[in-house]
Each structure stands twice: as structure tokens, then as C-alpha cells.
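Heads up, one of the protein chains got dropped from this complex, but the rest are sitting where they should.
Up next, subunit A:
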Amino acid sequence: MIHSLFLINSSGDIFLEKHWKSVVSRSVCDYFFEAQERATEAENVPPVIPTPHHYLLSVYRHKIFFVAVIQTEVPPLFVIEFLHRVVDTFQDYFGVCSEPVIKDNVVVVYEVLEEMLDNGFPLATESNILKELIKPPTILRTVVNTITGSTNVGDQLPTGQLSVVPWRRTGVKYTNNEAYFDVIEEIDAIIDKSGSTITAEIQGVIDACVKLTGMPDLTLSFMNPRLLDDVSFHPCVRFKRWESERILSFIPPDGNFRLLSYHVSAQNLVAIPVYVKHNISFRDSSSLGRFEITVGPKQTMGKTIEGVIVTSQMPKGVLNMSLTPSQGTHTFDPVTKMLSWDVGKINPQKLPSLKGTMSLQAGASKPDENPTINLHFKIQQLAISEYTTINKAIFKTT
């Protein structure tokens, strides 16, 4: 299975290595660097690189390449999934997963990795269990440890490991018992230049933060669960209960976790809550082009649209842009030709717009590709699908 793991930063330094079997020389990463060079962008590095004696499987997250070395046939998704789990675990432990943080906590990282794999096969990957085995560093604990000489490592086998609910640690106690559920729905749409929707899909997740004492058994039911078309669950959810009654019944892990993600079967139209008016034109004769976009709300049910960010990759022929936004800030990177405009909130009375001119390469013919406009936005307190309202939640604690 997984032989070794190398962490490589964007400048190509291997800043952490861990071997679970015999040591694999770090020179194996040269093949990776080669592939990295060939792919112009970090995202384009192939996730699987065969070398004469090994296979390198990598994921790229938080500007770090996590490169796993394997020697024999393993389902690639097995490794990739595991690497992502590693990143998630780091994030859970340290808040962020970045090179400096990993370097600062290298010992904890090493201990965690040691627990996660045994001989290359995953051993403990649930963060609740890992946290019992190796306690995440906090300032308080660091101080206490140095004074009392106690350690970050638990000396008992986490009880969860042996129970039928391996994801939950036992002996949890809270004075305030609380559980929060965030329903986050994302609408993902491709819209053509005339404004008609080509595809649109709604995906949702329910993230939970559960801080309840003991072994709580929770039940959640939905207003109209039939419209949840395709769901995937945290292992704690009792699947057959969902199958038969469309009720979520589970013993939650302690802390933050993703309870389920779903896909709403939007039969036909998904109402897209924003629109973009654009007028981008290049003229053949002059070296100037016009650029104008306006963003406006549409069917938002009275909610404000926030966090609007517009990005657009301009054609190579564009040398520079001089634009004036009616609100927010914008930047244009003349090297990558990336325009980004941080709009902020949309005020329906005064629609934000960005106008100006583009200077094009003199002499060159007008670019024939249309820039794609990517629009990100957020709306609080609005479920696009409207179906996923949680009907009732029953908490039982045993």
C-alpha cells in the first residue's frame, strides 16, 4: 500500500517525508518535479505518475503537494482519498494546513501520520480517535505540559476504536449541550452569453457541530425528503433508516463533521439569484476595447446577495485595463490576464457595475475568444431548493 509520503511546497522543496515501510529515497520525487515542470499550472500535474519502480500519487491542496509513493497495485482513489483525509486531519488539528504550520508542529504531524497508517494501510483516520491518541496542540496544553511533564499522547486505547461507533469518543461532557446544523446549498450553473442557463445543479451539505454529553442518538427529519435526489452520508448515519423512512438517525461524532451531502433533483429550472449584464467588445481597427459588466439580483426572496466576487480570464491580447467600479475593488494582473473584482454586497437600488476600456496589443488582430466570467456569491438564510428545511430534530441522550 502506501510506502512513503512527501510534502512538497510550491517552490519544489520537500519539507517533510515519512516512510511506513523501507525508506524510499527522496530522489524519486525528481519524476514528480519533471511532471510539475511540464504541467504549467499546479492543478495540471497528473495525480498519478508512473516511474520505473514506483508510482507517485499526489494531491494538491493549500499550495502543498502531498505525494504518496506506492509500489504495487492499489486503487488510486484509495490513496487519493487517504491523502485528502490527511489534509483534513491536519486542518482539524491545527486550524489551517500550511507549510509553516506543519513545520512548527512537525512532531505532532509525525505522530499523527504514524497513527494513521500502519505498514501503509490506514489504521485510525477518524479525527475523534486520533485526537484521543494524540491530543491536538493548544497553547494551554503546551504550557501545562512543560510544567507538569505530561504529554500529548494518550496511553489508553481510545474507547471508540473498539466500539461500534468508532467515530465517537466516549466520556464526552459538556455543561452546555448544543448542536448546530448548517445547511449550505450551492448552486452551480453554466450560463451562456445570452443569459440562458445551460446546466444548473443544486448541491447541498449539512455540516454539523455537535457538542452533546454522553452518547446522544439524534434523529432529523426533513420537510420533503423525497427531493433529496442523491445523498452521501457520514458513516454514522443509519442508512436503512433513511432508506425506509427518510429520516436521519445517527450517533454523531463529537465536534465538527459533515453529516451529509446531497443533490437536489431540480426537475427543470433552478432559479439563479443573480444576473450579469456584460458588454465586452474588441474593435478590429483600434487597440482599445470596451468592457462593461453589471451584476444584479434576481429572485432572491428579499435576501441580500453578499460576498460577490467576479473573476474573468481575459484573452492574451489584452495588455491592460483601465476600469472604474461603482463599488468594491478590482485588480487586473497583466501577467496572468486575470481580472478580479470584489464587489461585496449588491444593493438592488444601485446595481454595481464595472466599466472601462481595455488596451490591446497594437497591431494584433482582435482576440476571437470570449472571456468567461466566473461569479461567486453568497446568500445567507436562503435555501435555493427550499425543500430541505429540517422538519424536526429529536435529541436523545443515553
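Keep in mind that, in the parts below, a contact is a pair of C-beta atoms (placed from the backbone, for glycine too) under 8 Å apart; a residue touches a chain by one contact, two chains touch by 3 or more; residues count from 1.
The working rule: contacts and distances are computed from a predicted model.
Visitor: Tell me the UniProt protein name of the chain this structure doesn't show, selecting from "AP-3 complex subunit beta", "Regulator of G-protein signaling 9-binding protein", "glutathione transferase" or "Vacuolar cation/proton exchanger".
Guide: The record names the chain that does not appear here as "AP-3 complex subunit beta".
Visitor: Which residue, A:P50, A:G195 or A:P334, contacts the hidden chain when the whole complex is considered?
Guide: A:P50
Visitor: Looking at A:S11, A:S244, A:T324 or A:Q349, which residue reaches the missing chain?
Guide: Considering the complete complex, A:S244 is the one touching the chain left out.
Visitor: For the chain not shown, which residue from A:P166, A:P252 or A:P352 touches it across the whole complex?
Guide: The single option touching the absent chain is A:P166.
Visitor: Can you name the residues of subunit A that touch the chain not displayed here?
Guide: Looking at subunit A, the ones touching the missing chain are residues 1, 14-19, 21-23, 26, 41, 43-44, 46-48, 50, 55, 58-61, 70-78, 80-82, 84, 106-107, 109-111, 114, 118-119, 121-123, 125, 142, 145-147, 149, 151-157, 161-166, 188, 190, 192, 198-199, 201, 203, 217, 224, 226-227, 229-235, 238-241, 243-245, 249, 251, 258, 261, 263, 265, 267-268, 313, 315-316, 365, 368-370, 372, 374, 396.
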